[in-house]
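Chains shown are a subset, placed as in the full complex.
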């Protein structure tokens, strides 16, 4: 109890908790859950976007998209490292993902149906992620906080590129405009949902806020996201699929009711792409088994010189 | 430059770009599906570099005849492409992908090293720039060939199968284009026949050291870049599907 008080005092003073430091088991557990979930989201998130690299309609867009998806793999890597500082191995985390025990962001269980989805994901999904990550960059756990700072910088770049793309299509040909509108219609609500349940329904929030893991509630972050994105999207001439959306006297953009039934159904494994995403990861893992075995066999032969993989 | 040399150079730049573009396409099919996260990153990096090289060669062509690189990439039909057939083959397994990239990197290294002495400065400069990246690729894929060749029985078997599937195709990298002799004569591009000896010696040594069986029967050897495999039509149908989807669109 003394150690807990000391721990909470450090957090209250704004100090960062570092890997060697004492921490409550629940703090460790919650961080492992959050960071690994975040890492998995980056890795699974490569799938819906990666599938469009081969179809990108210009050399420039293709280059931007490969670089973006590569960054996501890189983010997954930092985040697995950050989680490892809490005493869990990458293998354990992967096993939890592939067995379906671990979660990843619900948003990646929606399909990418047209090229405009790529811009829209950059603008809305990365936009929502940035709001969340900016908050997490203040996190009390040092490695997670530092990973977030680095990731946020790159995501801001992706966000800008996505926005630029959607705006270009909104001003483009009728088919391009229609494709952009369709993408906004499909991604708007899932982007709001990905910021998590309303505060009243968010079971972990209280302790996470007390320990400085989260510094803002889901609804606060969501409001920040809407306040930035709703007017910008409307300014392009595209519409948003929420007839109740309006700005209140305080200047906040208020949304209509969110379909939480859909959210929980997707989180529970019944989204359009849950099965396929997990199967794609499992297939990559299974089909890569012989490669990993070959690397181990080779490393064993060549030891003591360690192999850099 | 004589009009004949210019036409030959345009053709050569296109072939150089097409090789890189199609290889980049095949590599990028792995994105999100690699055997190890770190390798997803490394291969995406290579795909990105190859795409960048394609853009470089197309922009050299643009400087000569004003053709828009995006029009060339997205609005040419299969029979107008001039890539080597090796690069069109489906991505196969990890051994197939790593071996193809290795055989190509090794060829490119020789070609680029020689091309830095081009009498046409844009080619010399581009070659020098690309060469820096290609050294990293080669280091990476050379190491993979060794690991897979000397890893397990299974990895050796797969790599050997990949080699048997690619060996004949790889020879096409050294078949000059019609008219290429003009460029060689003017010192604009290196002569492929000479590079082939170095390449053959190098890859044979490394493949054998990695536990692979060589020499191989020659197998099918494509002899003209005007002809392609059955895979190119489908590859382009996918690659060009968005760009061609809206006939009115000029900007993507």
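Chains: A and B, in written order; residue numbering restarts at 1 for each.
Note that a residue touches a chain if its C-beta (ideal position, glycine included) is under 8 Å from a C-beta of that chain, and two chains touch if they have at least 3 such contacts.
The structure displayed is predicted, hence computed values, not measured ones.
> So how many copies of each protein chain are actually in this file?
Counting every chain copy in the structure file gives A x2, B x2.
Note that only the chains that are shown with their structure count from here on.
> Hey, how far is the Cα centre of subunit A from the one of subunit B, in Å?
Averaging C-alpha atoms per chain gives centres 35 Å apart.
> Can you name the residues of subunit B that touch subunit A in the complex?
Of all residues in subunit B, those touching subunit A are 25, 28-29, 31-38, 40-41, 44-45, 47-48, 51-52, 54-55, 58, 69-70, 73-74, 93-94, 146-148, 150-152, 154-155, 158, 238-239, 241-243, 245-246, 248-249, 251-252.
> Could you pull out which subunit A residues touch subunit B in their complex?
43, 46-47, 50-51, 53-59, 61-63, 66-67, 69-70, 73-74, 76-77, 80, 115, 168, 172-176, 280, 283-284, 287-295, 297-298, 301, 307, 309
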